[in-house]
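Missing here is one protein chain; the remaining ones are kept as they sit in the complex.
Naming follows writing order (A, B and C), and every chain is counted from residue 1.
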Amino acid sequence: MKDIRDKARERIKSHCKVCPLCDGRACAGKVPGIGGIGTGVSFQNNVSALAGHRLAMRVLHDANEPLTGVSLWGRELALPVLAAPIGSVKNNLGSDLSEGEYSEMLISGCVAAGTMAGIGDTAKPETFKQGLDQIRDRGRSVIPFIKPWALQEVCVRLDMAVAAGCDSCGMDVDAAGLTILRRLDAPVATRTPRELAAIIAEAHKRKLKFIVKGIMTVDEARAAADAGADAVLVSNHGGRVLDHTPGTAEVLPAIAAAVGGRTLVMMDGGVRSGADVLKALALGADIVLICRPVAVAIHGGGTDGAARYFNVIRDELSQCMRLTGCKDVASAGAHLLC
Amino acid sequence: MKDIRDKARERIKSHCKVCPLCDGRACAGKVPGIGGIGTGVSFQNNVSALAGHRLAMRVLHDANEPLTGVSLWGRELALPVLAAPIGSVKNNLGSDLSEGEYSEMLISGCVAAGTMAGIGDTAKPETFKQGLDQIRDRGRSVIPFIKPWALQEVCVRLDMAVAAGCDSCGMDVDAAGLTILRRLDAPVATRTPRELAAIIAEAHKRKLKFIVKGIMTVDEARAAADAGADAVLVSNHGGRVLDHTPGTAEVLPAIAAAVGGRTLVMMDGGVRSGADVLKALALGADIVLICRPVAVAIHGGGTDGAARYFNVIRDELSQCMRLTGCKDVASAGAHLLC
Amino acid sequence: MKDIRDKARERIKSHCKVCPLCDGRACAGKVPGIGGIGTGVSFQNNVSALAGHRLAMRVLHDANEPLTGVSLWGRELALPVLAAPIGSVKNNLGSDLSEGEYSEMLISGCVAAGTMAGIGDTAKPETFKQGLDQIRDRGRSVIPFIKPWALQEVCVRLDMAVAAGCDSCGMDVDAAGLTILRRLDAPVATRTPRELAAIIAEAHKRKLKFIVKGIMTVDEARAAADAGADAVLVSNHGGRVLDHTPGTAEVLPAIAAAVGGRTLVMMDGGVRSGADVLKALALGADIVLICRPVAVAIHGGGTDGAARYFNVIRDELSQCMRLTGCKDVASAGAHLLC
Partner (left out) sequence: MKDIRDKARERIKSHCKVCPLCDGRACAGKVPGIGGIGTGVSFQNNVSALAGHRLAMRVLHDANEPLTGVSLWGRELALPVLAAPIGSVKNNLGSDLSEGEYSEMLISGCVAAGTMAGIGDTAKPETFKQGLDQIRDRGRSVIPFIKPWALQEVCVRLDMAVAAGCDSCGMDVDAAGLTILRRLDAPVATRTPRELAAIIAEAHKRKLKFIVKGIMTVDEARAAADAGADAVLVSNHGGRVLDHTPGTAEVLPAIAAAVGGRTLVMMDGGVRSGADVLKALALGADIVLICRPVAVAIHGGGTDGAARYFNVIRDELSQCMRLTGCKDVASAGAHLLC
């Protein structure tokens, strides 16, 4: 990966230093840009929360060839890791790629590595549609995340997702804090559980699974599950909407304990290695999402870079599972940590 | 605010570096000056105590347009934040402003932003009177803080405050530690609860609400409330009188729990952002005071600088309330923290 | 030791900086090399876990001349410290010594200091045999550690150990994670308790005591004891196979409490001084192993360097025992710590 990272650094250095450990220090406060908002500690807490957990090494067992695969809503993934959606790569990374070029590489890379890609929403529905049109033949490998618009605006986008062949989608409700989207004529807003239930009902009517992204408390995880969410995604938006939040790995265990039986539990934020993936699984996640390092890999190696990055993560995960005695993803649990 | 801060730095750099985060490190030990006394950790603890708390992000609710306003003794404030009093700006900041010029900008800025200004006391009553004469028409927006003189000296100043149109005042009892004021013929001193009760009775006789500033323990908060205080102000004098105290946010919750039902609870020390304000409210404060950053804003932008600073704080507070699901100031509580 | 360390630094500086405190920071991630894998924190945790314990100084007692000697399986050692096995000194240290030269110095140095040397296994049985042939007359002072091969491969090596005069051996089961050994035709693998029991039975059949190395959890310590282990060696392989493990001193007390009555408890990882040895004993270890500093001493002073290093450790241990009131190794316990 070194060449990929070096090339990426050259290309996006105005916005991202491609640090040895992507931990939110060098880019603190750079929003837009790739950093965490304000002091940047919300981003940094994501990384340090995972670093604070340690793996219990075990070698007396038969999990010598662990299985990293996982099934998600009828689809077999090579690893329990998806690409998280990212907003404008021009604004956030200073990228010279168009949104279309970037999405193409992201999705192709994910498919090549046996996983799926989250993609982001835009203020104008037409732009969102252009993005979806482009991936029509690979729709089932793409999860569009819609911003927290009013119901009518959301339905327009749900229809587009269906038309593109997607069978799952999500909403990053925490985007309610994005100033630029709050100033629109039809702005984003926080959504009440009742509004969320109506939105999810529309998604289900269209046979779309629905992920509620931006959950950081047990009560909102319960509210999302009660509203019909197929998955809650524990996320603080990469630390980019609210300063001073805890790291996602800190709140994950209680959320998983509260709703893990009723809905899938996903997590993003600070996941940088196979060990981090295994820690998140052990803390209660069913699926983990990675964002910034995937974007770096694409800028350093395009489609192939993304695929190679996920393959490295899968190999690391496999090794970590072997040395903790974890034979498959479903077997991960708190006993792997100490 | 960048221009304002840059200009301020140019103007007061001999005493204050206008650091990216005003945390008491660069100025440690500078008293007079703007630093904390001795090792400076009392100042630094104020900042780190707030930094140690994290906000519980919530997005599934109807608090999309939170209300930051608050009512204080019959006056409506745009935000639950006042300007804390500061001593001689010449000695402490190396300011080229006269005390009169500074006070004028401070009070005007506070009024413009919909809040109130604390102003300080001086060794000579005449100087104190000059300051109050100047603000006669805006007296209700000003809270004079009187030093812990003997009762007779205090009464002289209470009369001046009434004459200036003030309807509230306070006493920073912790100024009993200021060496320069201890050497006067009529020196400051610590005050017994009985002496404090007599002082407060005199204030009440004059229809002045009375704030006891410098409370850092539950027992003294109770003593102040018993003595008739309308508010206790949890404060370590910005870390400038006693080295090695805890941060104010550390002692605030127990104090609020003990006297919160009987008297208002105010806090200052280390508040630097809307997130800090919300944390203080969540920890039990009714009103928060800010000192050093306001002084910086005035030296960088005068009246307008002060007003803009409070507006930024209000906007940040509003955004933090939105993303924690806090619909108004009264709704803030421990559930916002994690 | 300064000259020895200076000379060693000159000789192995490409791989090891011979830092003032060997703590895994300068070499983080260097595998092969001498560092910990990945972030290097597993190595660093070994050091910091020991550093986190403090010695209870005591001076009112009769332990003025403490005894550092210990008996291991019928052999009297001058101190409760062995040399841990190290893999290829060429790959890991950039050494200009052949494996044979290095082993010769290591074993001679250990014998001179009154202790024993662990030696490592190799992919090819013939190389392993060459190493053992060389030490035939000192076999009882050598403990060969065999990699976790399948039973048949292990038996070949057990026979060699017997032929070399050894009466003890071990297996570093955690070597199951070494990628290079996993790609062989007859690769290493994690071993089930049943497989381990069969291996230990073969060792016992040959009158060899058997140490299970790589134990980091209470359950695997119990499994090893149940499988017949004569000793469990608490070890994370110097932090070189799995990133993000705890330090060995963190897991040692619970393991010692669980199996200490049934099997010997050994520990390696981060031991750098006599104080560290005493801490490990106090935490429940019967025997402590040291690796990297021994290798440094050999590169700086050959046989004599190794012997002097162990003598320094013994002197330090003696002084620490004197000033904690610990009259002999068996008397070490939790009361020495605070």
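Simple rule for what comes next: a contact is a pair of C-beta atoms (placed from the backbone, for glycine too) under 8 Å apart; a residue touches a chain by one contact, two chains touch by 3 or more.
Not measured: the values here are computed from a predicted model.
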> Missing chain touches which shown chains?
Replying inline: B, C
>> With the missing chain put back, one of B:Leu97, B:Leu132 or B:Val251 would touch it. Which one?
In response: B:Val251
>> Among B:Asp23, B:Glu153 or B:Asp174, which one touches the chain that has been omitted from the display?
In response: B:Asp174
> Of B:Asn236, B:Thr263, B:Thr303 or B:Gln319, which one is in contact with the hidden chain?
Replying inline: B:Asn236
> What residue numbers in subunit B mark contact with the hidden partner chain?
Replying inline: 38-39, 41, 45, 148, 173-174, 176-177, 179, 189-193, 196, 212, 214, 216-217, 219-220, 223-224, 227, 236, 241-246, 250-251
>> On subunit C, where is the contact patch with the chain that was removed from view?
In response: 21, 51, 53-64, 273, 275, 279, 319-320, 322-325, 338
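As a working rule, only the chains that are shown with their structure count from here on.
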> Chain adjacency by touch: line, ring, star, complete or other shape?
Replying inline: line
>> With a Cα-based fit, what is the angle in degrees between subunit B and its identical partner subunit C, given to the nearest 5?
In response: 180
> Which chain would you call central, comparing Cα centres to the global Cα centre?
Replying inline: A
>> Centroid of subunit A to centroid of subunit B, CA atoms only: how many Å?
In response: 42
> What whole-number Å value describes the gap between the mean CA coordinates of subunit B and subunit C?
Replying inline: 60
> Which subunit A residues touch at least two other chains?
Replying inline: none
